[in-house]
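Before I ask anything, here is the structure I am working with.
A protein chain is absent from this complex, but the other protein chains hold their places.
For reference, chains read A, B and C in written order, and residue numbers begin at 1 within each chain.
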Amino acid sequence: MEMTELEIFTQLLTASLIIMVWSFLYRENVFYRIAEHLAIGSFFGYILYMSLKTLYDKTLVPLAATWAPDLVLVTIIGILMWTRLVPKLVWPSRISISVLAGISMAVAVTGAVSGQIIGQIRPMGSWAGQDLMTNVNNIISAVAAFTSLAFFTYTKEHKGVLRVVSRIGRTFIMVCFGAILGTFLMGNLAFSIGQIPSLVTGYGVYVSVAGIILIMADLILSKRKMERS
Amino acid sequence: MSEIMRKAVVLSFAIPALFIVFSYYTGAVKSEAARLIAWPVTLANFSIILGVATFTRYHLERVTKRTEQWPFNLIAVASFMITFVLALVAKSTYDYVVSNVVIVLQISLMSFISFYNFTLFYRATRVRTAEVGLLLVSAILVMLWMAPVGEAVSPAFPTIGKWINDIPSGGAMRGILIGIAVGIIGLFVRSLIGYERSYVGG
Amino acid sequence: MIASGRILEVVVLLASLAAMLFSILAAKRGKVPRIRKIACLEALPELVGRAAEMGTAVHFATGMVGLETAEAPIVTAGYAILGHVAELCGKYKVPIRYTAVFGYNIPIGRDLIKTGYTSGGHPELYRDDMVVYAGDHQQPYSAAIMGYIMREKPAANMMFGGIKYETMNTLGAGAIAGCMQAAGTPRLYYQPFLVAACDYAMIGDELFAAAALVRRKPEELGGILGQDIIKMIALGLIVLAIALITAGSDLFLRLTRI
Partner (left out) sequence: MSPKLSPLNQDRLIFIVYILLIALPSLLVVGLPLPVTSLAKSFHSTIEGVRDRGVVLWVTDQTFGTWVELGSGEIAIYKHLFSLAQRRGIRLVFATTYNADGAVLSASIVQDHIIPGGFAKGLKYGENWVQLGWLPGWEASLRGLVTDIHKVARADYFGTPIEKIPMMKDITSVKDIDLLGHSGYYIDEYGRQWGGLGKPWVVSISATTVAMAKPWFEKGIVTTYLNGQRGCAEYEALTGYRGLATSAMDAQSLGHLLAIAILIVPNALYLARKGLRRSNSTR
């Protein structure tokens, strides 16, 4: 299949960007620095456009179409945030941020009570059900929950019974952390695995080879420099 | 912060917050509360303008003063402006830039995590105590459950790994999550009565 | 009056409010509880001191979680630690760098750092460009921090608050650059990594406790006692729920039906 010039360029571009970023693994260098600042700039352009487009579509356009007091109010509060650009004018932006924080924290606290306290206690299973294995599992799970919560108390010194309980809790927390590390791996590996095809197929191969040669050269040069000094 | 400022901050925090809590538990004024809940993201979108000012000032200052790294600051400002202008005037080029520069850079920057996984494992997990040993064993067994290779070696691995993840680990998670929820409630109360004002800078 | 299925929630919330207010008032009247030490919080002066010895900076980040999400409390706790670290930096005359990721983080960060340096006794050291803005997205944020850490090699790297994926990258880079690292988040997913990667880490809800502790006021310590009382209530609820379900009653489930 014949490739267009644009496709060739895209392959080269993709592979070079990946190699530029990954070169950081060898050491911090000029290519990474270029990629870093390119990322900072281009992402900011992308995000700024998306944010302004969302503001326009979801706030300003509905506002122009119909009279909505909530949208007027939020626009005013939002614009107050910009007063921070005037060095001496501090208070209006603080009001805006307080409103922002107040709403989010209220959503958080209602969610925490229902989902994270009640919602976590609700599924606790019976200890005297039909199936012996389920009962044992329910007991272990409940003990784990109880002791690991007891571990996070601050005002009672961990002595006597509490010492034993919090010690058991700590053990369960360690098992839990191990399990999280184990489940973390697949998602994490997916990033680099997804990049490999761009590096080992098509014109990406040339870029990879060039990258390897550059790193080899740098290794040899830095070794010589070390030997000389 | 002056006393009036402090009161204004606490009030502008508390009024919308209590309104939402009230609506959530009583089921009253539901649609008003729903609209209020949509505010924070809109406000955050407004705040990006502050970012534009800071960003351009920071990098342009470094370019004009010719500090050591100025060419890189120039790259940052230029790529920012080019991307944004492209979005406004040349949609197809912008789409090309997004899918071949922005997304590629994003994924390759994120993939550091796959590499650092291994170095973290290598450096940090020396069995010093029985607890760390337990952490290690549980991590390995869960890995053998997650990866297809575990089941290929022995059908017992998925069962053990899943049991660890579901029962002891799942139980401990409940405990930790409840603890965190309590922390959230505590911080909310402390903000309501005006002790915690870090979100406006102290 | 109360929406169906929310009765127990309301009871828990009101009991929590009562517990908090009661213990705060008690602490104001002089009944200050003793709080167990949080190792990570105690270590922060050491980290800043190391930066002072080595003549480098302290890097701080509050993570990619925004104040506009339902995780705002976590970010706020991170801000509280930033204020504390800025004060320490003022005391030890160490420059701090705060990498901000959202627009509103800029004024918040500047205010916190300015206040911190002032109460640390060296307001003249504060500069506006201690807060660097990396542009509202996770990847440039982590790239900017990683680049900074590798180039400037700050002695201490701290990340407290609502941290996400970017933390793994930056802590990995910090480990290679030889920074002393301290981090903390109540976000469960990342706690194992913090424990593995950092010299000091806050796990569970320690960050919330630390955010109250840094102010060293009796009423704030009372608040921590209040939180412990709420935890006791939750422990009681666990026992109650299990007892009910084991006895074959579905009362708890009916009370919490949504």
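Criterion: contacts are C-beta pairs under 8 Å (C-beta built on N, C-alpha and C of every residue); 3 or more make two chains touch, one makes a residue touch a chain.
These numbers were taken from a predicted model, which means no experiment stands behind them.
*Asks:* Going by the touch rule at the top, give the shown chains the omitted chain contacts.
*Replies:* A, B, C
*Asks:* Of the residues listed, C:I176, C:V195 or C:I224, which one is in contact with the missing chain?
*Replies:* Per the contact definition at the top, the residue touching the missing chain is C:I176.
*Asks:* From the list C:T56, C:T69 or C:T118, pick the residue that touches the absent chain.
*Replies:* The one listed residue touching the chain not shown is C:T69.
*Asks:* Taking the entire complex into account, which one of A:L17, A:V107 or A:V143 touches the absent chain?
*Replies:* Touches the omitted chain: A:V107.
*Asks:* Touching the hidden chain in the complete assembly: which of A:L12, A:L162 or A:L189 does that?
*Replies:* Residue touching the chain left out of view: A:L189.
*Asks:* Provide the residue numbers of subunit C that touch the chain removed from this figure.
*Replies:* 5, 69-70, 138-139, 165, 176, 188-189, 257-258
*Asks:* For subunit A, which positions touch the chain that isn't shown here?
*Replies:* 25-26, 47, 50, 54, 57-58, 61-62, 107, 111, 114-116, 119-120, 122-123, 176, 179-180, 182-197, 199-201
*Asks:* In the full complex, which residues of subunit B touch the absent chain?
*Replies:* So the residues of subunit B touching the unseen chain are 30-31, 34-35, 37-38, 40-42, 45, 98, 102-103, 106-107, 110, 114-115, 117-119, 121-123, 125-127, 136, 139-140, 142-144, 146-152, 158, 165-166, 169-170, 173-174, 177.
Criterion: only the chains that are shown with their structure count from here on.
*Asks:* A-C versus A-B: which has more C-beta pairs touching?
*Replies:* Looking at A-B and A-C side by side, A-B shows more C-beta contacts.
*Asks:* With chain centres defined as C-alpha means, what is the inter-centre distance between subunit A and subunit B in Å?
*Replies:* 5
*Asks:* What is the distance, in whole Å, between the centres of subunit A and subunit C, each centre taken as the mean of its C-alpha atoms?
*Replies:* 16
*Asks:* Multi-chain contacts in subunit C: which residues touch at least two other chains?
*Replies:* 6, 9, 13, 16, 67-69, 72-73, 76, 103-104, 106-108, 111, 135-137, 139-140, 143, 146, 168, 173, 188, 192-193, 195-196, 203-205, 209, 224, 227, 231, 234
*Asks:* List, in ascending order, every residue of subunit A touching at least 2 other chains.
*Replies:* 24, 33, 35-36, 39-40, 43-44, 46-48, 51, 81, 84, 94, 97, 100-101, 104-105, 107-110, 113, 117, 121, 142, 145-146, 149-152, 173, 177-178, 180-181, 184, 188
*Asks:* Residue numbers of subunit A touching subunit B in their complex, please.
*Replies:* Residues in contact with subunit B: 10, 13-14, 17-18, 21-22, 24-25, 33-49, 51-52, 54-55, 58-59, 70, 74, 77-79, 81-82, 84-85, 91, 94-110, 112-113, 115-117, 120-121, 137, 140-152, 169-186, 188-195, 198.
*Asks:* Under the touch definition given earlier, write down the residues of subunit B that touch subunit A in their complex.
*Replies:* Against subunit A, the touching part of subunit B is residues 5, 8-10, 12-21, 24-25, 32, 35-37, 39-40, 42-53, 55, 69, 72-73, 75-84, 86-88, 94, 97-98, 100-102, 104-115, 117, 121, 131-132, 134-143, 145-147, 161, 163-182, 184-185, 187-188, 191, 199-201.
*Asks:* Under the touch definition given earlier, write down the residues of subunit A that touch subunit C in their complex.
*Replies:* Of all residues in subunit A, those touching subunit C are 24, 27-28, 32-33, 35-36, 39-40, 43-44, 46-48, 51, 81, 84, 90, 93-94, 97, 100-101, 104-105, 107-111, 113-114, 117-118, 121-122, 124-128, 142, 145-146, 149-158, 173, 177-178, 180-181, 184, 188.
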